[in-house]
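Notes follow the structure.
Missing here: one protein chain of the complex. Every other protein chain is in place.
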Amino acid sequence: MNKTVNQKAWFFVIPVFVLVAFNAIIPLMTVVNYAFQETFGNNVFMWEGTRWFKQIMLSERFHASLGRQFLFTFIILFIQIPLGIAIALTMPKEGIGVPVCLVLMSMPLLIPWNVVGAMWNIFALPDIGFLGHSLNALGFDYNFTQQIGDAWFTTILMDVWHWTSLVVLLSYAGLRSIQPAYYQAAEIDGASRWAIFTKIELPKMKKVLTIAILLRFMDSFMIYTEPFVLTGGGPGNATAFLSIDLVKMALGQFDLGPAAAMSLIYFFIVLLVCWVFYTLMMRNEEKS
Amino acid sequence: MAKVTLKGLSHSYLKTQSSDADWAIREVDIDWNDGGAYALLGPSGCGKTTLLNIISGLITPTKGDILFDDKIISGLSPVERNIAQIFQFPVIYDTMKVYDNLAFPLRNRKIPEEEIKVKVHEIAEMLELSSTLNNRASGLTADGKQKISLGRGLVRSDVNAIMFDEPLTVIDPHLKWILRSKLKELHQKINRTMIYVTHDQTEALTFADQVVVMHEGQIVQTGTPVDLFEKPKHTFVGYFIGSPGMNVLPCQIKGNDVIVNGKKVETHQQIKKNNFNKTEVGVRPEFISFSNEGIPVKVLSVSNTGRHKIVDTESESGKIKIIAKSNEDIPSGSAFLKFKKEYTYTYGDSWIIE
Partner (left out) sequence: MKQAKWVVPTIYIIFLMLPIYWLLNMSFKTTTEIINTYTLWPQEFTLDNYKKIFNDSTWYTGYLNSIYYVVMNTVISVAAALPAAYAFSRYKFLGDKHLFFWLLTNRMAPPAVFALPFFQFYSSVNLFDTHVAVALSHCLFNIPLAVWILEGFMSSVPKELDETAYVDGYSFWRFFFKIFIPTITAGIGITMFFCFMFSWVELLLAKTLTAVAAKPIAATMTRTASTSGYELGLLAAAGSLTIIPGAIVIYFVRNYIAKGFALGRV
């Protein structure tokens, strides 16, 4: 669309700007403040320079939680994106099945995150939870509060349960926007089902999939409440992802300086990954 | 290449049908010769696209048979029917290069790569796409994309028929003309059965040797462009083809005489039976002239198109349009009209009386 240059448009943006700046800039300044200084309360600050940053960057604890975070995000993206596409492909395209599927599939998205954690806690309890009880009845030695593998399995399964529907909804919307003529032409050209998927459906879903991957990356990278309620980061620190570790450090141990430095590094990583991903996608777009 | 025959074809999108209106296609019979250029002409919603999709196998008809070279192929899939179809919107595979787009139907049929190469280059040459073969298809303009769709149809040398579903809808007017002549030229060159669906009479009349006019799911007339113009078999054909369309006036039939506005009108045919609910007289504006006697009218307005004048007049039983030469003097106020006998037809319940 041809846009006209109009500086007065700024007036329209002011409310948004003020509201977001109010929430973003002032607290961010506080974080920056803490990150470079040492405080003993009473608003007494001592300049520390980059000491906290060095400390965090070199700390094994940070490396470990960052590693866990990337592993977790990678696994859930690897499961949720293909699974979401597969489900969207098999969903009904018309009739009563459409609203039924959409309503039921959206359910997990609208449950408060700590309820999700609590629900899965109850569901996975080895003695009285359906999942835990069934697994044990089948002969698996399953206990997510004790065994690291089980804790990871449960956390990932919970996240798949919670968020795959978002990928399904986005993919489904992308599929619905494909003109029927494309399928008809492919049928006449003798394309196989696989060719239809790779040559028509995937390219047409590219935009929605970019959004799905970005959203899932951002949200899984910030995950806090659900694993906190489910496992509390345990057993040990096995499921202490970045946010859990950060809150532990800031509120639990009140190490405000390192926590603030870690916040900034954390935020920076999210921005960097999103930016790289976004730029790559855009460059691809321009080529075509 | 094949002869296409449709026998007693009917189709409905509903599960049960109670009235004629429930049918998208009613009792269609067609015989199309191998290598001919045909057009299906009609307004939107007349069932022409449905008919096309039935021929290509995208829709299974409720009743009737489709025959290619006298063999029934009703149950076959689009691939087995071996036809090509070009759609209203250009369908291209975005991620592929132009070359791969053109090669796609051949690769799906497991044809050796060398053969594909020869074929693709030949078609690209024909469609003037050679210079873009290595470009991404998604970067092309609408007419370029439509040429690719067309190329994917032409690249297979053994197709039984090529079908076009309003292929020029999204093309700019000045390119429309170029692509249309291109199509005509291609038809002469490759001599394959082509079926062209459109609602635009100019497209249909310039492209096809035989035009099939459809109205509310039925074929109302099949014929050469000249037939359709000179002898419309249904009042709808009269209206729809020609600019302006045919004048249709209510009439009475008394014995062997046709009476319009109380005056006897001479028509092309002798009236033998008279058991219709509605009788009308139809005559094209081209075949009416001013005279000293005949149907009395009032001249309302005259517009000059350059090549000729279009005169609007009003008679007792409705408006009548006349096309006159641009240098002809048009009487003002009251005048009389004379219809050319051999092009004046009577219609009973909208169908021509013969």
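Lettered A and B in written order, each chain numbered from 1.
Assume contacts are C-beta pairs under 8 Å (C-beta built on N, C-alpha and C of every residue); 3 or more make two chains touch, one makes a residue touch a chain.
These figures come from a predicted structure and were not determined experimentally.
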| item | value |
| --- | --- |
| Omitted chain - touching chains that are shown | A |
| Given A:105, A:135 or A:151, the one touching the chain that is not displayed | A:105 |
| Given A:64, A:148, A:196 or A:211, the one touching the chain that is not displayed | A:211 |
| Absent-chain interface as seen on chain A, which is shown | 1-10, 12-13, 15-17, 19-20, 22-24, 26-28, 30-31, 86-87, 90-92, 97-99, 101-115, 118-120, 122-123, 127-131, 133, 161, 164-165, 168-170, 172-174, 176-177, 207-208, 211, 218, 221-222, 224-225, 229, 242-244, 246-247, 250-251, 256, 259, 263-264, 266-267, 270-271, 274 |
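Simple rule for what comes next: only the chains that are shown with their structure count from here on.
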| item | value |
| --- | --- |
| Where chain A and chain B are represented by their mean Cα positions, the distance between them in whole Å | 56 |
| Chain B contact footprint on chain A (complex, rising order) | 179, 181-182, 184-185, 187-192, 195, 199-200, 203-204, 287-288 |
| Contacting residues of chain B [partner chain A, same complex] | 53, 56, 58, 77-79, 83-85, 87-89, 91, 93-96, 104-105, 108-109, 136, 138-139, 149, 152 |
